[in-house]
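A protein chain is absent from this complex, but the other protein chains hold their places.
Let's turn to chain A:
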Amino acid sequence: MKLTPKTATLLVLVLLVALSPVLFPSGYYYRVGALIFVNAIAVTGIVILTGYAGQISLGHAGFAGIGAYACALAPVHLGLHPSLALVLGAAISGLLAFLVGRPILRLKGYYLGVATLGFGILVSMVLNNERQLTGGPDGMEVPDLGLRGLLKDAGLDLTNGQFWYFLCGIVLILGAWLALNLFNSPTGRALRALHGSEVAARTVGVDVARLKLQAFVISAVYASVSGSLLALQNKFITPDVAGFMHSIEMVTMAVLGGVGSVLGAIFGAAVLTLLPQVLTVFAEYEQLVLGLVMMLVMIFLPQGLLPSILRKIRGRDE
């Protein structure tokens, strides 16, 4: 039996999430794993926006910020359970993406990049400046999700690291499943079509403005959920989550791994989350080596790490 790419990708993901802990030398690695998954969730959204629809955003950390601060603020001010705060954050992010996306998705290429950049900076400025509400640059505490306690009562006793590792892993698998469903669906096909040629997509009846907006909203929700999980996991949040560097990180992870494929982008998230930890041996030259690695990948493997590697392997088979 031949596996469809969708089933194969999901299978790989499930096995990775379930079996990786066997190799963990210490509990610390659960935390690294959870961080990879959190990043990978946001990057999966970027795959839908950039890989499928061909639209660029340099401001998606803004949505991560909204998701993160929703989990910090809504439980305190609205009395919502943190899990509902995550849902509220996703809804606000989606709505905001809808409102912001309408005018700016008319722009193309660099112009769209700059406009989304402006949006991200705006969110980051609000979070930094509204001290009474957000604590400003010092950040603020985030209430406990409380789910781990419930699991313990039910007889499943996980360490904090294990709990977040598996929770984020499950959310990532869910997110990847949705993105893979979309890829081969009528909507996904229309998104990829407008990526290939906007004018041709229009002539086959694709409402280009509407579809770009859908992709933008969906990817914003991914970023928001990623931000929420980060906040809930760390129990503390600063405006850095909405910062420019975080936006760039998301796009870099997606492009480095291979923005056209869900698995590739997740691979990119893993590499760029792990690399700084590995590169600490270079001490003060860490950033330099990181930049060098990224440049070399883009020069020699322009399709991204995973697609290029897979192509090499397949090429040898044939």
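Assume contacts are C-beta pairs under 8 Å (C-beta built on N, C-alpha and C of every residue); 3 or more make two chains touch, one makes a residue touch a chain; residues count from 1.
As a working rule, contacts and distances are computed from a predicted model.
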According to its UniProt entry, is the unseen chain "NapH/MauN family ferredoxin-type protein", "Cytochrome c oxidase subunit 2A", "Cell division protein FtsX" or "Lipopolysaccharide export system ATP-binding protein LptB"? "Lipopolysaccharide export system ATP-binding protein LptB"
The one residue from A:T159, A:S185 or A:Q287 touching the chain left out of view is A:S185
For the chain not shown, which residue from A:S26, A:T203 or A:T280 touches it across the whole complex? A:T203
Against the hidden chain, chain A presents residues 177-178, 181-182, 184-190, 192-193, 195-197, 199-208, 214, 218, 260
